[in-house]
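With one protein chain withheld, the remaining protein chains of the complex are depicted in position.
Let's turn to subunit A:
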Amino acid sequence: MGAAVFFGCAGIAFGPALALVLLTVAAEPERVFECFFPLPGSPRAFFWLVSLLLASLIWFVSVRLSDREDARLQYGLLVFGAAVSVLLQEIFRFAYFKLLKKADEGLAMISEDGRSPISLRQMAYVSGLSFGIISGVFSVINILADSIGPGIVGIHGDSPYYFITSAFLTMALVLLHTFWGVIFFDACEKRRYWCLGLVVASHLLTSGLTFLNPRYEASLVPIFIITFITGLWAFVTAGGSFRNILKCLSCK
């Protein structure tokens, strides 16, 4: 326990996200898209927060109206609250997409050659990344804060691997949000609604799989498989291909 667990779990949870940020967003500080959409993440974080707020409101109201003593009912309400939250997140992602489209059009109008200086794909990527980071942070920060202090994990019979599995789940979630952002925006752009549906379904599935915790084999492994598949899908959607990888690796 203590600092080692804290730094380890923080690194696991946010390492990939940090690497992505450093390599893509911060590496090109003069890029126009940095200028135009500053505050990496702030509006998107705001949108995510609002969606969380609404979902919590719904859950809170439903809990108040229900019988507190019934544990099964409470658990059911929790599941319901989680599902509502997932749906709201996707709705707000869509709303953010609409907002970006409008801003993009505005920028294209006033720019010199009628094109917006930022591509929608970049916006999708940054938006997905920001959603992921804020979602991950909210999920795991209290856990990380507790991991510094004294204590014994799972002393009441819960799993002793709580911290590390939480960190891995957070990492998967951050990456998933990034991929979903890319796929989602592309699907909205090209009006492929089945893609949209798939994204929402996979989000619900991921969230649902976490209900199988603490049976980590049943939850972590499938989630990582989903992450990998979604990553491949996002890569293909963003225009990548095997040839691109080869070109990139041979540093042409």
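In this section, a contact is a pair of C-beta atoms (placed from the backbone, for glycine too) under 8 Å apart; a residue touches a chain by one contact, two chains touch by 3 or more; residues count from 1.
Heads up, the rule we're going with is that contacts and distances are computed from a predicted model.
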Check your understanding: What is the protein name, per UniProt, of the chain that does not appear here: "Presenilin", "DNA excision repair protein ERCC-8", "creatine kinase" or "Exostosin-2"?
Key -> "Presenilin"
Point to revise | Selected from A:Phe7, A:Tyr193 or A:Phe211 as touching the chain missing from the view | key: A:Phe211
**Study point:** Of A:Cys9, A:Ala45 or A:Leu129, the residue in touch with the unshown chain
**Key:** A:Ala45
Point to revise | Footprint left on subunit A by the chain that the document does not show | key: 30, 32, 34-39, 42-43, 45-46, 49, 52-53, 55-57, 59-60, 75, 78, 81-82, 85-86, 89, 107, 110-112, 134-135, 137-139, 141-143, 145, 162, 165-166, 169-170, 173, 206-207, 210-211, 213-214
